[in-house]
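In what follows, a structure is listed as structure tokens, so that the remarks can point back to it.
Left out: one protein chain. Kept in place: all the others.
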Amino acid sequence: MGDERFERGWSKFRELNEPYAEQMRETMERDEPELFRFIVEFVFGEVLSRPVLDLKTRELVTVAVLTALGNARQQLRLHIHAALNVGWSREEVHEIIMQQAVYAGFPAALNGATLAREVFAHRDKQNLS
Amino acid sequence: MGDERFERGWSKFRELNEPYAEQMRETMERDEPELFRFIVEFVFGEVLSRPVLDLKTRELVTVAVLTALGNARQQLRLHIHAALNVGWSREEVHEIIMQQAVYAGFPAALNGATLAREVFAHRDKQNLS
Amino acid sequence: MGDERFERGWSKFRELNEPYAEQMRETMERDEPELFRFIVEFVFGEVLSRPVLDLKTRELVTVAVLTALGNARQQLRLHIHAALNVGWSREEVHEIIMQQAVYAGFPAALNGATLAREVFAHRDKQNLS
Amino acid sequence: MGDERFERGWSKFRELNEPYAEQMRETMERDEPELFRFIVEFVFGEVLSRPVLDLKTRELVTVAVLTALGNARQQLRLHIHAALNVGWSREEVHEIIMQQAVYAGFPAALNGATLAREVFAHRDKQNLS
Amino acid sequence: MGDERFERGWSKFRELNEPYAEQMRETMERDEPELFRFIVEFVFGEVLSRPVLDLKTRELVTVAVLTALGNARQQLRLHIHAALNVGWSREEVHEIIMQQAVYAGFPAALNGATLAREVFAHRDKQNLS
Partner (left out) sequence: MGDERFERGWSKFRELNEPYAEQMRETMERDEPELFRFIVEFVFGEVLSRPVLDLKTRELVTVAVLTALGNARQQLRLHIHAALNVGWSREEVHEIIMQQAVYAGFPAALNGATLAREVFAHRDKQNLS
């Protein structure tokens, strides 16, 4: 059953993090094996695999939440990348980041927008949309 | 032009906050006239009226962000109400709140879920969906 | 395997929350069945059941963290109760709350101390140590 | 020397918290004697007694900071009261709270403004300016 | 009217950010044109242009708030610079940062102080006070 959860979670993880999923798995299994297992089995295999809301909706929300919390730059970068992977446009991702000026203040929104530009530039180099 | 922004914003404000919009306007124009004007003109008339993302998407995101920040119970209540008004189901609103356990911790998610149940019970009494 | 995790987690949950554990389970299974399952299976059955650190140490830490974050009064109350249940004295719990003035500011420490006094008074009435 | 710090701090504490200073001291010496001593000796006797900035300036800043942090309602109430005691007008206090919409978001500013109205109403009853 | 707000806001923006204002405008109009317009028109042209409190008072408060929130290093740097531009001394700016140890904890105050030293060193090189 742990295996089943892992497989379900890993399939979601891969979808969000392509083309970097395998490389992330290698690094995390070496550096943080327990956190990696929790993330794949619980976060991806249980929470994000629930029905009711699709993965695309969940990802836009996560970009907004990490922008507002403002304490996790590296995770925000990954989720901006993931949101683009599951079908949001760059304009939509930028728009939801900008909206956080209202709820979390302009500094949080500006910092989120800066990270988004970095991710967009990186994807340009990789020929990703 | 201030008037134009106000009218555009007020129309959004009313859509989200029915059937309480007029009563909220009366209270806020009496107690916090400047903040009310900023909220209608800037928040609703400029930010939330931008194209790119529709109001429905923006509201689900706001419920999630206020759950994660955890410092604004009254506003979270209003936005849960607003999210239902613009077409999300109770299950969808509850789901996005629950997801915040991953990004902001279980206490934030539990507190958001408690507020959601309060809003749902209130709407039952008002025969709102 | 879900059952095994649930049983392991439920045994931890009960230990921390006596004499209110059954009543909490009833309420949560009715109101928040998914969050309850995540909390028992993942939080208690996986994270808090890990070896390396015992439950007593983990509980003191949780009281400190919730005091510092300052956004979860109800959960802080439960964890103050739990910390006393697993063997910390009232003086020790109060001491770790007071220490958070240094890392999260005096307002956070004062609010934590107020909740601790409320829990202590409640336990006096129940003849709990 | 502890006594000297205490006396210097207590004199500042009294200035800010009149006419409630003695009553607050009684309550805090009974409930939180160590935190009270830290607050009088360190916060008031060392930090707030430093030269460079006067107490009036420091108090407006504290109202703004507690509004922005959003996790300490009771302390914010006390500091709104204190800011008025040291010579700020109600308009000025309200203005600095409103400004935090920019840096911490509209929910934080709205919650601060609500507390300010409560303090103003309380002072009306006590015939305080 | 949008133009009027923009002109009023831009004049405040320039006052705070000299001698970097034009360069910041160029960068922001290229990278974040909507956020830049919101910041100039709403933040500077509406909120910070309100009477009741002068710009000098508002800037010291912003330095304190960003120090306490602790999630916006780059904006804190700009506001330390701005506070010195509108007439606060380096000692006063440092003092208000240090005071935040009381309300937001020592780590926040230490990080703010580190940024202040960086800004002071930069201004030394530019022969700014």
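Letters A, B, C, D and E mark the chains in the order given here, with residues in each chain numbered from 1 onward.
One rule holds for everything that comes next: a contact is a pair of C-beta atoms (placed from the backbone, for glycine too) under 8 Å apart; a residue touches a chain by one contact, two chains touch by 3 or more.
Treat the numbers as computed from the prediction; the structure is a model and nothing was measured.
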- Which of C:16, C:40 or C:69 sits in contact with the chain that's absent? C:69
- From A:4, A:18 or A:32, residue that would touch the chain that is not displayed: A:32
- Task: Pick out the residues on chain A that sit against the missing chain.
- Result: 31-32, 34-35, 38-39, 43, 66, 69, 71-72, 74-75
- Against the chain that's been left off, what residues of chain D make contact? List them. 1-2, 34, 38, 42, 46-47, 50
- Task: Over the whole complex, note the residues of chain E touching the chain we left out.
- Result: 69-71, 98, 101, 105-111, 113, 117
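Throughout what follows, only the chains that are shown with their structure count from here on.
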- So what's the Cα centroid distance for chain C and chain E, whole Å? 41
- chain A and chain E have mean C-alpha positions lying a whole-number Å distance apart equal to 31
- Multi-chain contacts in chain E: which residues touch at least two other chains? 34, 38, 43, 47, 50, 66, 68-69, 101-104
- Item | Chain contact graph, described as a line, ring, star, complete graph or other shape | complete
